[in-house]
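Here the complex is missing a single protein chain, while all its other protein chains stay put.
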Amino acid sequence: MNGLWQEKKSFTAYQLMGHTWDLEERVDIMSWTDKVPLWDHHCHVLVQPKHAADLERLGRALTEARGDYPISDIRQTVTYQEAISVAASHLGTECDESSVQLALGSVDYEAYCRGLFLAAGYEKLLIDTGYQPPDAWEIGDLKSAMGLDMLPILRLETMAEQLIARFDHVEDWIMAVKNTVQTARTEGYVGVKSIIAYRSGLFVHPVEKETAQAAYRAMKAGGITRLTDADLLNYLLWSLTPTLITEGLTVQFHTGYGDPDTDLAKGNPLLLREYLERYLSEGLHVVLLHTYPFHREAGYLASVYPGVYFDVSLAVPLAASGASRVISEALELAPTTRFLFASDAHSRPESFFMGAQLWRRGIDQFLDKAVKEHHVSPSTAYKWASMICWSNCKALYSL
Amino acid sequence: MNGLWQEKKSFTAYQLMGHTWDLEERVDIMSWTDKVPLWDHHCHVLVQPKHAADLERLGRALTEARGDYPISDIRQTVTYQEAISVAASHLGTECDESSVQLALGSVDYEAYCRGLFLAAGYEKLLIDTGYQPPDAWEIGDLKSAMGLDMLPILRLETMAEQLIARFDHVEDWIMAVKNTVQTARTEGYVGVKSIIAYRSGLFVHPVEKETAQAAYRAMKAGGITRLTDADLLNYLLWSLTPTLITEGLTVQFHTGYGDPDTDLAKGNPLLLREYLERYLSEGLHVVLLHTYPFHREAGYLASVYPGVYFDVSLAVPLAASGASRVISEALELAPTTRFLFASDAHSRPESFFMGAQLWRRGIDQFLDKAVKEHHVSPSTAYKWASMICWSNCKALYSL
Partner (left out) sequence: MNGLWQEKKSFTAYQLMGHTWDLEERVDIMSWTDKVPLWDHHCHVLVQPKHAADLERLGRALTEARGDYPISDIRQTVTYQEAISVAASHLGTECDESSVQLALGSVDYEAYCRGLFLAAGYEKLLIDTGYQPPDAWEIGDLKSAMGLDMLPILRLETMAEQLIARFDHVEDWIMAVKNTVQTARTEGYVGVKSIIAYRSGLFVHPVEKETAQAAYRAMKAGGITRLTDADLLNYLLWSLTPTLITEGLTVQFHTGYGDPDTDLAKGNPLLLREYLERYLSEGLHVVLLHTYPFHREAGYLASVYPGVYFDVSLAVPLAASGASRVISEALELAPTTRFLFASDAHSRPESFFMGAQLWRRGIDQFLDKAVKEHHVSPSTAYKWASMICWSNCKALYSL
C-alpha cells in the first residue's frame, strides 16, 4: 500500500530453526497486510465538503486537545505533518500547507475522500454516532458517497439520559433502556458503547436499588438532565448487562486516552475487574477501546479472560511516531483473536488514511518479527493479518 | 544456542570513543550468554510423562488464562506457535501441531525433557511447590530424571494457613509460623515466597495486635480455613519479617502479572514502599517476581533501595514477542546486580526452553547495545551475563 515499507521479502531465504517454509507461490511478498481489507470497528463521520480546505479542522481532528489549545502547537507534531504529506501526495501538490490548502479548495472533495478510503483499503465502518463533529456529513449521504458499508453503534449513557425525563422511578427508566436495547439490532445498531469512563470512571460495581432510586430522585428534583451520578451510572450498566448478553450485543468501553473531559487515572481498564468477573462467564463480550497508555494492561485482560477484546485506536493514528511500538506492546500477551483494528478517526479522510497506513505498518512489523524470530509460519501470519484487520470484527459483532 | 541471533561479531572492528578493546582472544563471539549456565530462581515442576502428547496441556502451560478460556484463542499466540516450533525442532518433525503431537506420543519423553533442559543450558532450579500442576511429576523423581539440582521455596501464606486450626490465639499462631520458618533451611528450603498480592494486595502495612486477634477469632468462628483477611495477612507478614531477616531467608513477592485471581491494580510493587522502608535497613532481601507490566517500577525500586531484587519471569516466556523489549526496559535503571533469571515455567519442558532462549536473546541484545553504544567493556559485559544468569541467584539465596 505504501512503497516505503514494502521492500520485497524473499521468504525462500528463511531458515527457521531448520524449517524451510514452502513459499514458492509467494516469492515476492510485499506486506502481510497488503491485500487485506480493513473493517474499522470504532470511528465517526466526516465533516461536510464545505470545510474541505480548512486546515485548522484537519489539525483539530488529529488531537484530543481542548478547544482552547493553540493550533500552532498542534501543527508541530509528527501526526499533523504526516497528514499534510498524505494530503499532498494524494492531491499531487508540493508538500507544504499552503499548496495543500490551495489544492483542497479546488479538488473534487468527495472523490478525494473516496480515493483515500480506497487507497487505505477500508471496507466497512462501525460508526459511533455519539460524537458528531460540527457540520457532520450525514451518515446516509456519506455511505453512498464513499461506497462503504457503515453500521451504527448505540451510545448507552447518551441514549439512557434522554429517557430520564419520562420516568419517575429508576426501575421504570431501566426497563425503558432495556426495551431500547432490545430493539437496537432491528434498528440497525450492531453494538453498544459505554462512556462511563468519562462520567464516573471504570471502577464499575453493583449499586443497591434504593441507592439508585435516591440518586434518580435527586437528579430529577435538581432538574439535572446530564447523567453524571456515579451510583446511577453504575446501577444502569450493572442492571442492563444481562440484557446485552441476551441480545448478543458486544459492549465497547471507552478506556485510556481521550479528550481531557476524562480523568485518565480513572480510565485504566484494570478497574473493570469486578464487572468482568461478574459477567464474562455469562457470555458478555466487551471491547476495550483506545487503551493507551494502558494497552499492556488491556492485553493482559484479553489474555486471561474469555470475552475481552481491545484495540489501540486513537493512539493509532494520533501517536503516529509510536504506532508500531504501541501495536507491538499491545500484542505481547494477547492472542491475535482478541485484537481489532479501529482508527477512532473523524472529520477528515486523512485521519482515516493515516490510521490504516500506520496500522498496516505496525501489524506488518509485528508479523515479520513473529515469522523471523518466533517461527510462526507464514500461513499463520497471513491468517492473523486477516483476523486482526477484519474477521475478528465480523465475528465479534455478528456481521 | 540459537543460530538466529548468533551472527558472528568481530569486536576488533569496534572503535568506541577512541578505545579499541583488546579482544584478540575472542575474534568469533557468538553471544554474550552462549556458555553461561542458567539458574532459574522461580519455577515449578513438570507434569508426568503420561501427558506427553497433550497439546492442550502445553497450551495451558503458556498462559495465565482462566480454565474457561478457549484453547482456540491460546493457539493463536506467538508464544504457542513458537512452542510448537521448539518441539518440532527437537523432535525432528514437521512444524505443525499434528506432526508434533504424533511425535510426542512415541518419543522417550524423559529423554526429550532432559534434552530441552540441556540445550537451554539449565543448571539449577528453585522450585515453588506452592503451585503444582495436576498429575505433577514428583520432585525427587524429576530431579534425578533431569539430572538437575532442584531446591524448594516455602510458600508463606499456604504454610501459615495450615497452622491456623491448631491455635486459638493469633500470637501462638504467629509463633508457630516463626518456628516453621526457623527450621526451613534445615528442611531444605532456600527461600520463602509471599502471595499476599493475590490475597489482599501489595499495600503491606502494620496492623495492631488487637485488630489481628479479632480477625483471627472471627476467621476461626466462621469456620474459614483459607487465609484471605487483609488484617491477618498484613499482621503475619509484618510480624514474621524480623525472623526472615535473622534466618537470612530472602522473600519472593508475587507482583504484577499472574492469573486473574489476582487484581493486577493491587499488584504494583510500588505499593510495598512502607514495608521496604521499614525492613530493608535491617537487612531484609526481597525479590519482586514477574513485575510486568510494572517492570520499570520494579527496576526503579531496585535502583534506589538496598536489598531489592527483581525478575521478569512469566512475561518471559509468555510475552514472547516482547521479551527483549521487556528485558531492556527492566534494566533501564536497575544495576545488573539486582536482576535475576527466572522462567516461572511449569508443566512442560518447552516452556523452560523458551524461557531460556528468549532470556538469552534479550540479554544478548541488552549487552550488545551496552558495549556498542554505551562503551561498556566486553569483559564487564561477560561478567554481567554471568551475574544475571546465575551468580546473583547464588549470592542472594546463599547457595
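By written order: A and B. Residues from 1 in each chain.
Everything that follows uses one rule, which is that contacts are C-beta pairs under 8 Å (C-beta built on N, C-alpha and C of every residue); 3 or more make two chains touch, one makes a residue touch a chain.
These numbers were taken from a predicted model, which means no experiment stands behind them.
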**OP:** Among A:C95, A:A230 or A:I245, single out the residue that touches the unshown chain.
**Re:** A:C95
Subject >> Hidden-chain contact residue, picked from the options A:F203, A:Y216, A:Y257 or A:Y309 >> reply: A:Y257
**OP:** Identify the residues of chain B touching the omitted chain, counting contacts across the whole complex.
**Re:** 15-19, 268, 270-271, 273, 277, 281, 296-297, 300, 303-306, 328-329, 331-338, 366, 369-370, 372-377, 380, 384, 387
Original post:
Residue-wise, where is chain A in contact with the chain that is not depicted?
Top reply: 2-5, 63-66, 68-70, 72-74, 76-78, 81-82, 85-86, 88-89, 94-96, 257, 259-260, 263-265, 292-293, 315, 318-322, 325-326, 361
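Definition applied: only the chains that are shown with their structure count from here on.
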Subject >> Approximate Å spacing (C-alpha centroids) for the pair chain A, chain B >> reply: 36
